[in-house]
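A single protein chain has been omitted; all remaining protein chains appear in their positions.
Letters are used for the chains, namely A, B and C, taken in the order the chains are written, and counting of residues starts over at 1 for each.
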Amino acid sequence: MTLGTTERAAELNARDRRALLRQMILIRTFEEAILREYHADKKPGFDIGAGKIPGEMHLSAGQEPVAAGVCAHLGPGDAVTATHRPHHLAIAHGMKLRPLAAEIFGRETGLGRGRGGHMHLFDPETHFSCSGIIAEGLPPALGQAFAFRHAGADNIAVAVTGEGAANAGAFHESLNLAALWKLPVVVVVEDNDWGISVARQSSTAVPSNAVRGAAYGIPGVRVEGNDVEAVHAAAGEAVARARAGGGPSLIEVHTLRLWGHFEGDAQGYRPDLADVPGRDPIPVYEKKLLAAGVLTESDLAALRTEASELVEDAVAFAIASPAPSPDEALKYVFADQTEGARS
Amino acid sequence: MTLGTTERAAELNARDRRALLRQMILIRTFEEAILREYHADKKPGFDIGAGKIPGEMHLSAGQEPVAAGVCAHLGPGDAVTATHRPHHLAIAHGMKLRPLAAEIFGRETGLGRGRGGHMHLFDPETHFSCSGIIAEGLPPALGQAFAFRHAGADNIAVAVTGEGAANAGAFHESLNLAALWKLPVVVVVEDNDWGISVARQSSTAVPSNAVRGAAYGIPGVRVEGNDVEAVHAAAGEAVARARAGGGPSLIEVHTLRLWGHFEGDAQGYRPDLADVPGRDPIPVYEKKLLAAGVLTESDLAALRTEASELVEDAVAFAIASPAPSPDEALKYVFADQTEGARS
Amino acid sequence: MSTVAENARQALPVEPDAGNRRLNTAKAIQEAIGSQMERDESVFVIGEDVGAYGGIFSSTTGLLERFGPKRVLDTPISESAFIGLGIGAAVEGMRPIVELMFVDFFGVCMDQIYNHMAKIHFESGGNVRVPMVLMTATGGGYSDGSQHSQSLWGTFAHLPGMKVVVPSNPYDAKGLMTAAIQSDDPVVYMFHKGVMGLAWMKKNPRSIAAVPAGDYVVPIGKAKVAREGTDVSIVTLSLSVHHSLDVAEKLAGEGISVEVLDLRSLVPLDRDAIVATAAKTGRVVVVDEDYQSFGLSGEIAATIAEHDPGLLKSFSRVCVPDVPIPYARELEYAVLPTPVRIEAAVRKAVGA
Partner (left out) sequence: MSTVAENARQALPVEPDAGNRRLNTAKAIQEAIGSQMERDESVFVIGEDVGAYGGIFSSTTGLLERFGPKRVLDTPISESAFIGLGIGAAVEGMRPIVELMFVDFFGVCMDQIYNHMAKIHFESGGNVRVPMVLMTATGGGYSDGSQHSQSLWGTFAHLPGMKVVVPSNPYDAKGLMTAAIQSDDPVVYMFHKGVMGLAWMKKNPRSIAAVPAGDYVVPIGKAKVAREGTDVSIVTLSLSVHHSLDVAEKLAGEGISVEVLDLRSLVPLDRDAIVATAAKTGRVVVVDEDYQSFGLSGEIAATIAEHDPGLLKSFSRVCVPDVPIPYARELEYAVLPTPVRIEAAVRKAVGA
């Protein structure tokens, strides 16, 4: 999704604002469907490895403003690198829902033919990738940016990571190298207050990662309020700077982990649990646009219906798709198909 | 060496200033002796593995002000962690010269019985250690500080590293964790302008690492001029803060690599080569103290003689010491002396 | 150079009877840590989510409540920094237990582990000890993908200076943890998620078993014959012990007698026990959830061949065939050492 030429929140027009909401609704609808399917056949007694969707599941509900606000500035020629919690960014960056869902279900029609799974989504069409290792998605993003610049394109790479990840070594190394080589990179930190059960103040010596921009001589901003339009504005500046050869920027968004760290997380450690539902950014934004007259109730219903149709189509596609064949378990280790070290 | 109670350069008394100079002269005398012995039997045609002292040799000439200025505030109960270039800090922290020299010569009487070598000096008496891996000496220093605090002592840990190292992940992780847990740690960056052949501006996105303190909410200062008294002043504040429970500080000292990165380095990459000898900090400080009347020429001669005697005694001790026995090559893998995985 | 003589010199600790009290492996680990923390003020626990959460795989549940936030500390996601912190504290005489949440994350902190934790004792000529435990979760089988399902013990065992233990059951888990904490050497303690007996993960029936209430030590470096047999030997460890026992049980009904050797430690490796079982049956199947090549399974072959290249009539391996662990269940179970694969290998070994 690329919005019009407007870069600043104040100038967002009605169409742009509806597009942002549409994106957030699509993401949430997707995550709700995955939530439903994930838990559907893990009862009674939650078994992480059971069911149609096995394994760890990190859903992004509450963090839609980040994905929608940032990716609005990107085209499919730009790269986005995400983390163990990648769906919102994948969707906002335009990944097709069918192969995304199929990968989450571990099907042969998935992006990675079921080899990768939900933490390992690689889409050459949209230059999307992710990694399950904290902060280690950043370095490859630098290389994508390097390659874009080498090719003379004005494409950029956006690397997204959590606030917990901002304390990992790769974060520092990547920001320094990106700044040093003035690479067209935007680093976005999603501060959802938690790294699993560890609160931000127990992991990070400073209240805002924006100050860390100074350690690399690059702009650092913090966006409060989980506000998609504020994210959009901050990202717009950073993306434009990167495209223009002005080098990297650091944006931290104070967002919200609406659900558990992963599915099955009872969040007993979380004192703010009761408040959480009330901070859901989507109803807030819906109300705002309704109040501003940008949107009618029936527009909203239409957005929801459309999202639901798209998502259910993708889920149905995934479920109907074949599982990978065990006979092909050793395939794809090498491009030339030699079978690992055993060959 | 612990100076009197004065903490600030302006208040340094004559005795303190002479002690700083004495320390610098001792270090330089040691490094010159190692230089001499290292090259003595590697001719004709430099062979890195040959001679009484084989292997890589990173000497610290020019960086004496850092060691002297920082370690003046420490006692043997404090920990110092250094890098591949550790001699100046070992000496200034009070390591005995004989086992130090013997380790450099790879003798059984060395600190590590010849197992470690010049990049791996471990002295339980002075809590000194070092590592040949860039920035990876920092994390253990945090643990020493943790243990000191746990024991209720007011000892601190000083971790020293190069400006090149400040771009490594472990640097960032260590500063954040030290700040977060308010550990009694002082991190000192020796900026000698070079990381082997890579100039500072080709490795570091910011002109001063002092600004990186802000990324952890800790004080960051940069000391210019390779001036031992200025180092002493900055270190005094940081050490006092750490001892008092005020948490870590970051000090960067702009110092000088007087010789090559390692011995054998022709430094063809170094445009400032001609200037370098003129920037030697020791003659500068000698002149200053002579001019201030703190020192006479004969005091200076006495300092040199004393240093020479101490160093030559250590070198002679090392040379006279036995080499480790090949029969004991498998010893010391484990404290319980089981012989590695093969047992 | 046999270790038998070597070990005979030390009086071996006696492993007590298990009694009737039943615990899962996670609780057995917690109990060992808690008991050692009570005995020794210098023991402390750090890692990600080890505090209020109690460890993602429940290795530290309840410890924060018992010992408080000065001795049980959540860390930032800074594995190099906090493992290094453990090393420095150990150098100063403390006994840290540091959890690396998944062994798969070793790549961000291996320098601290293999170049520092494992080498300082040697580099210091024995003058500095590093008595710490690096505890970490291993293994797959629940579709956690290629970066969260690895075993990797071969990687650690290859690099000198750290002991490596891999318990398969609650009894050994407690005794090996106690031994690890009391050891003056760094010990890498690798528990398979599938042996922990977690409520939310498919468990093998032996993940809950009898564990003595008091302190005891399972000696590091001693394998255990988990089942005696005469026709073929399965040399294995960790979760695969249970699959192997199940297969042995099944084949016993057909008159195939399978010996199962649970290695329990990789470093030191109990080479005498390996040679003994190989000599007994002449047919060895190594079952290993780690990658096949350049790892444990090869080391078993070399150990036997060095001892006597004529000892074996058959040697085969059931390991992960040098492929990243796939996400999709159908693929993952095609590469894991499942009972089906083990059974086929054993049948082939005995020509049945």
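Following the convention adopted for this analysis, contacts are C-beta pairs under 8 Å (C-beta built on N, C-alpha and C of every residue); 3 or more make two chains touch, one makes a residue touch a chain.
For clarity, every value in this text was computed on a predicted model and none was experimentally measured.
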| item | value |
| --- | --- |
| Visible chains in contact with the missing one | A, B, C |
| Which of C:31, C:104 or C:343 contacts the chain that the document leaves out | C:104 |
| Which residue of C:36, C:265, C:316 or C:338 touches the chain not shown here | C:316 |
| Subunit B residues that touch the omitted chain in the full complex | 45-50, 54-56, 106-107, 112, 114-120, 131-136, 164-165, 167-170, 195-198, 202-204, 264, 268-269, 323-330, 333, 339-342 |
| Interface residues of subunit C (partner: the chain not displayed) | 80, 104-115, 118-119, 122-123, 145-147, 154-155, 157-161, 266-267, 269, 290-291, 293-306, 309-310, 312-317, 322-324, 326-327 |
| Subunit A residues touching the omitted chain (full complex) | 79, 110-117, 120, 122, 124, 127, 129, 131, 133, 136, 138-148, 150-151, 157, 169-170, 173-174, 176-177, 180-181, 331-336, 338-343 |
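In the analysis below, only the chains that are shown with their structure count from here on.
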| item | value |
| --- | --- |
| Identity of the chain that, by mean CA position, is farthest from subunit A | B |
| Centre-of-Cα separation between subunit C and subunit B, whole angstrom | 40 |
| Chain centre separation in whole Å, for subunit C relative to subunit A (CA means) | 36 |
| Where subunit A touches two or more other chains, by residue | 167-170, 202-204 |
| Subunit C: positions in contact with at least two other chains | 75-76, 78-80, 108 |
